[in-house]
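Scroll down for the structure; my scribbles are underneath it.
For this depiction, one protein chain was excluded, whereas all remaining protein chains were kept in their positions.
Note that the chains take the letters A, B and C in the order they are written out, and that residue 1 is the start of every chain.
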Amino acid sequence: MFTYILSIEGKDAKGLIYNVTHVLYQFKCNITNQDEYVTPNGRFYMRTEFESDEVKDLLVIKNALDAQLRSTDLVIRIHERSKKNIVILVTKEHHCLSELLVRHHFDELNANIIAVFGNHEVLRSYVEKFDLPFITISHEGKSREQHESEVAEALNNYDADYIVLAKYMRILSPAFVEKFQGKLINIHHSFLPAFIGANPYKQAHERGVKIIGATAHYVNSELDQGPIICQDVIQVDHKHSAKDMARVGKDIEKMVLFKALQLVFDDKVFISENRTVIL
Amino acid sequence: MFTYILSIEGKDAKGLIYNVTHVLYQFKCNITNQDEYVTPNGRFYMRTEFESDEVKDLLVIKNALDAQLRSTDLVIRIHERSKKNIVILVTKEHHCLSELLVRHHFDELNANIIAVFGNHEVLRSYVEKFDLPFITISHEGKSREQHESEVAEALNNYDADYIVLAKYMRILSPAFVEKFQGKLINIHHSFLPAFIGANPYKQAHERGVKIIGATAHYVNSELDQGPIICQDVIQVDHKHSAKDMARVGKDIEKMVLFKALQLVFDDKVFISENRTVIL
Amino acid sequence: MFTYILSIEGKDAKGLIYNVTHVLYQFKCNITNQDEYVTPNGRFYMRTEFESDEVKDLLVIKNALDAQLRSTDLVIRIHERSKKNIVILVTKEHHCLSELLVRHHFDELNANIIAVFGNHEVLRSYVEKFDLPFITISHEGKSREQHESEVAEALNNYDADYIVLAKYMRILSPAFVEKFQGKLINIHHSFLPAFIGANPYKQAHERGVKIIGATAHYVNSELDQGPIICQDVIQVDHKHSAKDMARVGKDIEKMVLFKALQLVFDDKVFISENRTVIL
Partner (left out) sequence: MFTYILSIEGKDAKGLIYNVTHVLYQFKCNITNQDEYVTPNGRFYMRTEFESDEVKDLLVIKNALDAQLRSTDLVIRIHERSKKNIVILVTKEHHCLSELLVRHHFDELNANIIAVFGNHEVLRSYVEKFDLPFITISHEGKSREQHESEVAEALNNYDADYIVLAKYMRILSPAFVEKFQGKLINIHHSFLPAFIGANPYKQAHERGVKIIGATAHYVNSELDQGPIICQDVIQVDHKHSAKDMARVGKDIEKMVLFKALQLVFDDKVFISENRTVIL
């Protein structure tokens, strides 16, 4: 059995579901899962999993869909269901990285980690325990521009579907983000949009919040402003110092990042303006 | 604009979505929301909201669907989206009843409360504040059979779509349940299947659990064994006596019952063997 | 049995717990519950519930504590455990008000509602159902200053321990807040400090958050910046419009406000700079 994923997004029109299912029916594909969503201002999103006993020529199906839908306002993607290739960027903290390394080691990540990049050396031996390449690209003594260009160059050696910022504590320039548009996923250690920027736990402690959180989001050119994929929170109280908040917050961070990546790797996340639609 | 809800359940077959959307497309109906689910053993569930500028003859659409689907294994229901009529059964506790009365008063319930039945008098004056009929059917000095037959008779005076057991502390006989099959919704004050039966908070306290919960479910002939619609929980600790658990548990009970009813009243809940499929 | 609550706050010193419990022991008071907390910068907070078979002269105990503690840096309060008197301020929304009215009606609020003030008339008949006075103080055609002075004057007719802003949609001036320092408790319809100010659900929707929340806090002179007492959240997704968020958010708002008030009414909340310590 072969499994495929069809994603469609674009301007809504009458009969879209009918027309798509019609084509798949003609090709004797069996829909095993389908979700659609139309935004209030008329933007259509659809994700369809389908199966076939035989290998399908996806270009032929795509052409049939184009012909049936006769629309220039729709983006249609079809591909075989498969693992994504990812590069992970880290600094010194291990908790998000560990969550991904361990799951990867036991084949529970639905992705291939092809490399880990660090701007420090500290996590090298740990990553190498898991038989994965660790590439250090130090930022010391370099301009942001120079450092980013080295990172970009190194990334170009790998054909990563996604670049995961697993507590990568460097602010990325709009130029860098532009280069890897739609591929950069970050975990921010606050319940965004509360506590944007540096030291969110310190900010949270000063404000005296009773709940802290974490946010996984696509990176765009504005700091901590990209489309949110997943968020979660945990109760804290007056006994938690900023340091305690950081400690318990890590448990949320790693789980939120993992959950977000599960959704992304399974092609369930659509970027819709500055929001996500998750089907 | 007229809004309709189409529900289909039955044996899965290739092309079901295509065939259904085909018919609705022919009738110039606009699908505004659609969800499907197929169980691993091949049972198909679908809920479709559709709109039309003009009133539709639902029988005609139904016939067209029958003709297109050519299946004797599918149950198809179409009706205009509208408020359900409900009767609420209570004993002495007010919290679940209050949640429904207040929301009904402010037109936030998506249902008409047509009467409240009590086996005690205590909630009469409270219900009457909200200008609703309160009918007392005391069980005192009566056999279960006799009492239930009086309740059933009184219920027959009302054409209730659903009968909500809002902390109605009487166990219903299989015969009674049979009469109102699929219409009885109960809130049980535990996280089922933990603590079936009487005094769940006492049981929970004795077991020393750190979380308590509530469960809204359809009633079937076995005590607390019906299909679960909604559950929620709350943290407790060693400081909570059984009485404290009962107190904080009430807040979960009322919200869980309300959430379950929202789903049921909007025709989102399908009973699938002893489980629910919620679309 | 008589029950008392002792609250102490001030500069930490060695032996504080020992000295306090020593005095209560001498007075044959039985401590049934005690909690202490010392902030990292050396501020001490303590809440002690104690019982006695006979009525106690609290002034005598207070003097004994003063003598034993010999400190000018401590604020000591003792009073019999009793219900607080509250005034509720509303605008047009009922959900937070309802939660308090219903619980008050069934004696589950641990407070006496002595009046409800509205700047609109819409909730009058509803409040009067519960046999409580509703006082309308319209803001129409009045300056903020004039309106607030009328509200303040009306409040002075009641000896309220706390003034609960149950979705009171008026921004209070620093001068007004100053007058009722430490008595004003507000429910804000966001997870503060995210979405300060007007239309938080609209802001939340635009930002595309996956979780929304509510915050109960003391009011101080800066908008939505007062010490937070209680927060809670609920998951949302791309299907929630700003209006849907507002609808489901209300369920969190009413529960968060109630939980915060329970803590405040039981003298468990200490204001510590711009945070709360909850014992």
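Here is the rule we go by: contacts are C-beta pairs under 8 Å (C-beta built on N, C-alpha and C of every residue); 3 or more make two chains touch, one makes a residue touch a chain.
Just so we're clear, the structure is a prediction, and the values are computed from it rather than from any experiment.
Peer 1: Using the document's definition of touch, tell me which of A:212, A:233 or A:255 contacts the absent chain.
Peer 2: A:255
Peer 1: Check the options A:105, A:142 or A:170 and report the residue that touches the missing chain.
Peer 2: Looking across A:105, A:142 or A:170, the contact with the absent chain belongs to A:105.
Peer 1: Out of C:38, C:154 or C:196, which residue would touch the omitted chain in the full complex?
Peer 2: C:38
Peer 1: Could you tell me which of B:13, B:132, B:194 or B:223 touches the chain that is not displayed?
Peer 2: With B:13, B:132, B:194 or B:223 as choices, the missing chain is touched by B:194.
Peer 1: Suppose we count only contacts with the excluded chain; which residues of chain A make the list?
Peer 2: Counting only chain A, the missing chain is touched by 94, 98, 102, 105-106, 126, 129-130, 251, 255.
Peer 1: If the hidden chain were put back, which residues of chain C would touch it?
Peer 2: The missing chain touches chain C at positions 14-15, 17-18, 21-22, 24-25, 28, 30-32, 34-36, 38.
Peer 1: Which positions on chain B touch the chain that was left off?
Peer 2: 37, 39-40, 191-195, 206-211, 213, 227-233, 237-239, 241, 272, 274-278
The working rule: only the chains that are shown with their structure count from here on.
Peer 1: Find the geometric centre of each of chain A and chain C from their Cα atoms only, then give the gap between the two centres in Å, rounded to an integer.
Peer 2: 41
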